[in-house]
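Take a look at this one; I'll ask things after.
Yeah, one chain of the complex is gone here, protein chain that is, but the others are all in their spots.
On to chain A.
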């Protein structure tokens, strides 16, 4: 029994990358659902991280997120990924309304030397659960998205990364004078993910 628990607590680079990429998949789904980027009925409920999570059933979005997580996993294993940003934009004007930042700090020693770290899955899951709860509760303070929106995913990588076929170089799609809310973070001891949402400052409220 003891050996089993010890074996469970050890985390490798590949495992960490898988956890982070999976987390991003679920987080993206949760954001798309909670921010009503896609209609409510296009999501199905599954249980993950001890929470009822919603996953899109739209084939296009599904394949997009699958391809995305696969690529992210590859970069995470190589330690080349610095940040992932899910950008929500206005469909009509392409104006950036929200930016969901997932800042990733990678333990370089693990990447270079291939060593493993020790952290229990339970603890990681608990941390991820906290983030998911915060994402779900973010609708309380984020401004309403009154217009049809689209999303985009940006990956901040090292400069020496070869650009894959399905990817192109882009600008950072920044928001001018954004409001920022820092969410919880989780750490696999190999990848530390800090979450932050920045959104367009609602001038209408201030004017009032």
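The criterion applied here is as follows: a residue touches a chain if its C-beta (ideal position, glycine included) is under 8 Å from a C-beta of that chain, and two chains touch if they have at least 3 such contacts; residues count from 1.
We adopt the following convention: contacts and distances are computed from a predicted model.
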Which of "Mitotic spindle checkpoint protein MAD1", "Regulator of G-protein signaling 7", "AB hydrolase-1 domain-containing protein" or "Ubiquitin-like modifier-activating enzyme ATG7" matches, in UniProt, the chain that is not displayed: "Mitotic spindle checkpoint protein MAD1"
Per the touch definition above, residue among A:46, A:115 or A:174 touching the missing chain: A:174
Touching residues (missing chain, whole complex) on chain A: 58, 60-61, 63-64, 67-68, 71, 82-83, 85, 99, 101, 103, 150-159, 161, 163, 165-175, 178, 180, 182, 196, 198
